[in-house]
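Every protein chain but one is kept in place in this view of the complex.
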Amino acid sequence: MTDPRFFAAVGPLTLGELAERTGAEIASGCDRDLRLDDVAPLETAGPHDVSFLDNRKYIEIFARSRAGAAFVHPEIAARAPSGVALLLSRQPYKAYALAAEAFHPPAALRPGIAASAIIDPSARLGAGCEIAAHVVIGAEATIGRDSRIDANCVIGERVVIGESARIGANVSLSHCLIGDRVRILPGARIGQEGFGFAPDPGGHVRVPQLGRVVIGDDVEIGANTTIDRGAGLDTMIGDGTVIDNLVQIGHNVVIGRCCVIVAQVGISGSTKLDDFVMIGGQGGLAGHLTLGKGARVAAHSGVFRDIAPGETVCGFPALPSREFWRGASLLQRLARKKGG
Amino acid sequence: MTDPRFFAAVGPLTLGELAERTGAEIASGCDRDLRLDDVAPLETAGPHDVSFLDNRKYIEIFARSRAGAAFVHPEIAARAPSGVALLLSRQPYKAYALAAEAFHPPAALRPGIAASAIIDPSARLGAGCEIAAHVVIGAEATIGRDSRIDANCVIGERVVIGESARIGANVSLSHCLIGDRVRILPGARIGQEGFGFAPDPGGHVRVPQLGRVVIGDDVEIGANTTIDRGAGLDTMIGDGTVIDNLVQIGHNVVIGRCCVIVAQVGISGSTKLDDFVMIGGQGGLAGHLTLGKGARVAAHSGVFRDIAPGETVCGFPALPSREFWRGASLLQRLARKKGG
Partner (left out) sequence: MTDPRFFAAVGPLTLGELAERTGAEIASGCDRDLRLDDVAPLETAGPHDVSFLDNRKYIEIFARSRAGAAFVHPEIAARAPSGVALLLSRQPYKAYALAAEAFHPPAALRPGIAASAIIDPSARLGAGCEIAAHVVIGAEATIGRDSRIDANCVIGERVVIGESARIGANVSLSHCLIGDRVRILPGARIGQEGFGFAPDPGGHVRVPQLGRVVIGDDVEIGANTTIDRGAGLDTMIGDGTVIDNLVQIGHNVVIGRCCVIVAQVGISGSTKLDDFVMIGGQGGLAGHLTLGKGARVAAHSGVFRDIAPGETVCGFPALPSREFWRGASLLQRLARKKGG
């Protein structure tokens, strides 16, 4: 079960209530009045917890689970241990997410401004905001209603943040416009000048960085991630895109809607991602590229060319995945032969 | 045009004034009294903006541009659309940088010390410094005149910072000596102990890190970059070197003058870079290496050996670039054949 110090559950909820909230179907023979107290992973779930199976790698663990109930895909239902009430869903992970949210609704804000926060008198704060200790907010900044700014954040002059934002501790924002329901995790840096220098024998000449960062609605930005403002055009992040920790996004980058950018990815200046692009962890994109809708880059890969819509690439230099893996296994076979 | 909330322009400037400030030559037939209000990228420039073309990839966009004027290389001047006043320069990007600076001179400091800053009485601050809210400055630290320390920075005991420094928000400095006109972007960490442990069956034995970080003049250090202090010798960064975001520089590393270190590069302990070295994004250098003057490492490459002056390497393990690309295309051809 979850540690009540950090996550108090508001249950119990019945199997029927969970089915309703998540769109799952109760398997035949299961008791819709079964009361559940919390969600839990398969490994630790007990008879009062609801769990889920999403990754077939964990079927063995599922088979031994002591969970009271579980979300599973109908095709795997037969593998369930007896005694587990099944909630059938074609999206068991999503259903679990909704159940977890039902047991653990987001903590309510504690509206108000900490005495130690330093807020410029010209800044505008919407109703219901929670501004934590030692926050600094610059002149003419605007923060939408019901937003929380955690301790020690620095919000630069004229920055605009939408409604219901969650800005984690020790974040720095400048030269940016941020949409509604955006979540920024601790230590992210958004809006600082991009890395622009004109080469010159007398030393690098700094190019003034005169664009902004424009972030849509429902975006998530990970801890210690850095997003530079544009050089002239803006750096843009589309609605619903999620960005993990320690990601670097260069100036003028444009990212579409609902992209997934995993940890430690680097995207060089002026590269454009269409919607639903996925970049695996530590992937790198050169500058001035275009990635089509739904393109995917495998983890740890380095991309030097445009990627067509829907294409998946891997390796360095990144190739269509099948080609990459064929080359890798060919090389391995050759090496074994020579080495033998 | 630039967003006046963040970047007020001080124009107009005439074509003639821009030519003078940047060393560009006005193309024949252009009106040197043409008044321009601001700089802007080709895509968005209007008749009162001056733009530039530096990357041939964007010639098509140039051909359609509505810019009032543009900096271009003389060899490309013929590709300009009619109606654009041309400022000819063999370094159009540098000329644009100077023009941008002319329209947007750096904001003047607001000298003074925020009431919430905590400054040890033994610290010495030069005239004209701006110390923002919640800054903490330790005993006997020295900060040169006309420097700005942004909100929530922590400057450790006896740290020395030169004149006209710009230290971004939420930066931590300790055990370091920093030159003049150095710019450090938000969240950078400089001077913490390096990663030094003597292996031992009983557990790793920490090796006290007794060196410093010594940073020259005109250095730029990116957001959330980390530079560890030396173990015994110092970690050193030469004059005019520019370092992007999320870079890791290990203990005892010595970097020469005017190097360019792109985002997410990692440089392991005791490696030495001569002047004018360039490391592409996500590049990694093993420890105890020497890179000669003007050496270049391609993005995403991993280097395990010394690099000769002027040499360019690529891949993992990094090879001379031509060899790397030949190997990559050979492998791709073989894989296609086998797979066919």
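Before moving on, here are some points about what is shown:
Labels A and B are assigned to the chains in the order they are written; within every chain, residues are numbered from 1.
The rule is simple: contacts are C-beta pairs under 8 Å (C-beta built on N, C-alpha and C of every residue); 3 or more make two chains touch, one makes a residue touch a chain.
All values reported here derive from a predicted model rather than from experimental measurement.
Only one of A:D218, A:D234, A:D274 or A:E323 touches the absent chain when the whole complex is considered: A:D218.
Touch with the chain omitted from the figure is made, among A:H134, A:H175 or A:R326, by A:H134.
Listed residues B:I59, B:A77, B:L109 or B:V136: the one in touch with the omitted chain is B:V136.
Residues of chain A in contact with the chain left out of this view: 2-3, 5-7, 39-41, 43-44, 55, 57, 91, 93-94, 96-98, 100-101, 104, 114, 116, 132-134, 150-152, 168-170, 185-187, 218, 220, 222-224, 239-240, 242, 244-246, 258, 260, 262-264, 281-282, 299-300, 315-316, 328, 331-332, 334-336, 338-339. Mapped onto chain B, contacts with the missing chain fall at residues 116, 118, 134, 136, 140, 152, 154, 156-158, 170, 172, 174-175, 187, 189, 192-193, 195-200, 203-208, 210-212, 224, 226, 228, 231-233, 246, 248, 250, 264, 266, 268, 282, 284, 286, 288, 302, 316-317, 319, 322-323, 326-327, 330-331.
The working rule: only the chains that are shown with their structure count from here on.
Computed from the mean C-alpha positions, the centre of chain A lies at a distance of 28 Å from the centre of chain B.
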